[in-house]
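Have a look at the structure below before the remarks.
The other protein chains are all here in position, but one chain of the complex has been omitted.
And now, chain A:
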Amino acid sequence: ENSPSPLPERAIYGFALFLGSWFGFMLYLIWAYVPETWLFSLGLTYWPQKYWAVALPVYLLVAIGIGYILLFGINMMRTAPLNSTDTVTDNYAKKQQQKKFQEEAIPALTDIPISEVNRMFFLPEK
């Protein structure tokens, strides 16, 4: 049903987007460069101020730059502090059920409690 192969509908969507984006770009260039008097003489009086032809790209680029810093900051804020139980366990580990041990079978995947992990790693003498 969902396959990434090329289909006739997808070709049509792609071509329509291609034409639409070229048309939008030409419209933006005309709005930015053609003098206002020429546009008025054609009858197009209700277009936005040309100030926005420069302001919107600047807003967009500054937003992208701030977005990098903001994403880094949000990541740092969302990491659990050292004194939270999220560093030790979570909802899925608390509710897990212990499956019975079967001979010759791969053991089921479970979360090992941190006390046991510590005993395994740090207690045996080298």
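In this section, a contact is a pair of C-beta atoms (placed from the backbone, for glycine too) under 8 Å apart; a residue touches a chain by one contact, two chains touch by 3 or more; residues count from 1.
In the analysis below, contacts and distances are computed from a predicted model.
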Not counting the visible chains, the remaining one has a UniProt entry; which protein name from "PIGH acetylglucosaminyltransferase", "NADH-ubiquinone oxidoreductase chain 4L", "Dehydrogenase E1 component domain-containing protein" or "Aspartate aminotransferase" does it give? "PIGH acetylglucosaminyltransferase"
Among listed residues A:S41, A:T79 or A:T110, the absent chain is touched only by A:T79
Which parts of chain A face the unshown chain closely enough to count as touching? 76, 79-80, 82-85, 87-89, 94, 113-115, 118-119, 122-123
